[in-house]
Every structure is written in structure tokens, then in C-alpha cells.
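One structure, as C-alpha cells, below. Some questions next.
One chain of protein is taken out of this complex; the other chains stay put.
And now, subunit A:
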């Protein structure tokens, strides 16, 4: 396998709340290959957004901080960078797309100018050239009549168009990695399908790697190559989407798949996972999932399982993973 474009090791994020320290992201490790779409799935509070924000060091509060780990981007650990170097990474090597484009686009600056601004910030080009590139990017993300739309403001765009505009801003400096944090959650399904198509097309044409954060397993199945399932701030399962979704070995992954409303017959009760996801400050000891787990024993409540290899390219953090083959049952 070729050298990964991004290699994250033991990333931890902590929050200081009223004098106590809570771990929100706990020793997260993963590799991102060139041209790969990696899905980061989990419920609210699982730490999936926090992981991505920690990578570009845009944590929303001063009480949050990265407490350890490394992130090797093209041979350099970006966690050792100072703020100045970090600014080159954000928007330069790593582009970001968020759930709500209206609050991440400048309302008083035209869409085209925002793209050109980003290009001129990162690259020494003339205004005219930046404008030309911005129009070209607007065309690539499927905005009709880009010459005229260059001067349009965010409020003049519809929801889907605004999301395209934000993708254009993220792509302005030809990043190696795109972090997409629930980019389609606020969109209608038909528009969502358009945006997902656009992102996979961009991966195919530009070779950009995408970290796709979502809670929707359907989206993961459709566009991701590999998927990392997060629970309580930790990655509990990581592997190819077929292995993880089709024959997930962590009871949480299997539970998530089973509770999709599409799995089952009309009128039949939906399978559920008992209890609630853990809240910050109330993290259970041992395996984070053990209070809700059907396969729990005493061991689970004391020792937190590590992510270990359970098959080719497939890792799971569970003391009692679900067996799918006789060989797995024997281990």
C-alpha cells in the first residue's frame, strides 16, 4: 500500500469544565490514503466532528485542547506547527465543508471574491488570475453561469447552490484533503444526491482525499471506501465499508445497522439499542459501550479494549466481537 496522505496517531482532545478535565476524543488513530473517501460515523457526541476540527485546530472553545497525538501530513506533523504555519494548512492542504453553508460563508462578500481571496492568500497570483481560477472552480462545482454568479452573494443562492459554493471555496487552493462535516444533512434528499455525486466526481477527477463525517450509514455505503465507527470519543471499528457495514464485528456497529428503519418489514418494531449514548463527564469505565451492549461481561466494565486487527484491513475494539465465520468464532 502506498504512503498515506494523512496519518493520525493517538489523537486526544480534552475539555476543561469547571476545573475537571474530560476526554472528548480518546486516542484516535487512522490513515487516509490518496484519493480515498473515509467515512467517520457515529451519533451526536461521539467525537466525530471534534476529531476533524482538532486536525485543523479549529476547536470552537478555548476550553478545548488537543492533549496528545500526532497527525503526519505529507511527512510533517501538523500538531507541531505554529499558528502561522497552520494557516497555510487550512484552506491550503486541507479544505473544509460544513453542514450549514449560510453560517460559514461571508454574507457581505460575493461568492467569487471569497474564492479569489483564498487563492490570493495561499498563492502568489494576480487579482485577474485569481478571478479566472475562481470562475473555473465555480464551473467545476456545477454552478450555472459562473461568470455572472461570481458577483452573487450567499443569500442569492439556494441551499444546494450554497453548499456547492462552499465546496468551491474549499477547493480554491487545490487541497489534498477535504474534510466534509455532515455536508448534506440540511439538504433535501434529491439535492443531497447531487452533492454526493459532485463529491465523488471531484475525488475521481482531482484525486482529492475526503474525510466524510456523517451519521447516515446509507451515505457511507454509497460513497465511502472505508469507514471508522466512533462511539464515546473512540474509534470502535475501522475497515472497508463492506466488512464494517455488511459484517460488522463490534456490537455497536451491528446495532446501528440493525436499527436502520429500512431494515425490516412495514409495521414491524424497529430494532433499537437500549439506553442513551454517554454524555461528557459521564463516560462509563472500561468499554464505553458496555452499559448498552448485549455481549457484555465483567471484563468489559473494567478494561477498555484496544483497536486490534481482526481481518485484512479490518480493526475492532471489542473483547467479544461478533463472529461471522467459523475462523472468527474460534478466536
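Note that a contact is a pair of C-beta atoms (placed from the backbone, for glycine too) under 8 Å apart; a residue touches a chain by one contact, two chains touch by 3 or more; residues count from 1.
The working rule: contacts and distances are computed from a predicted model.
According to UniProt, the chain absent from the figure is "Peptide/nickel transport system ATP-binding protein", selected among "Peptide/nickel transport system ATP-binding protein", "Anti-sigma regulatory factor", "Cytochrome c oxidase subunit 1" or "Putative copper-transporting ATPase PacS". Between the chain not shown and the residues A:68, A:264, A:294 or A:313, the one that touches is A:264. Remark: the omitted chain is touched by one listed residue; of A:117, A:216 or A:328 this is A:216. Considering A:59, A:86 or A:191, the position touching the chain not shown turns out to be A:191 (whole complex). Touching residues on subunit A toward the chain that is not drawn are 43-44, 158-161, 188-194, 196-197, 200, 215-219, 221-223, 241-242, 245-246, 255-257, 259-264, 266-273, 276-277, 279.
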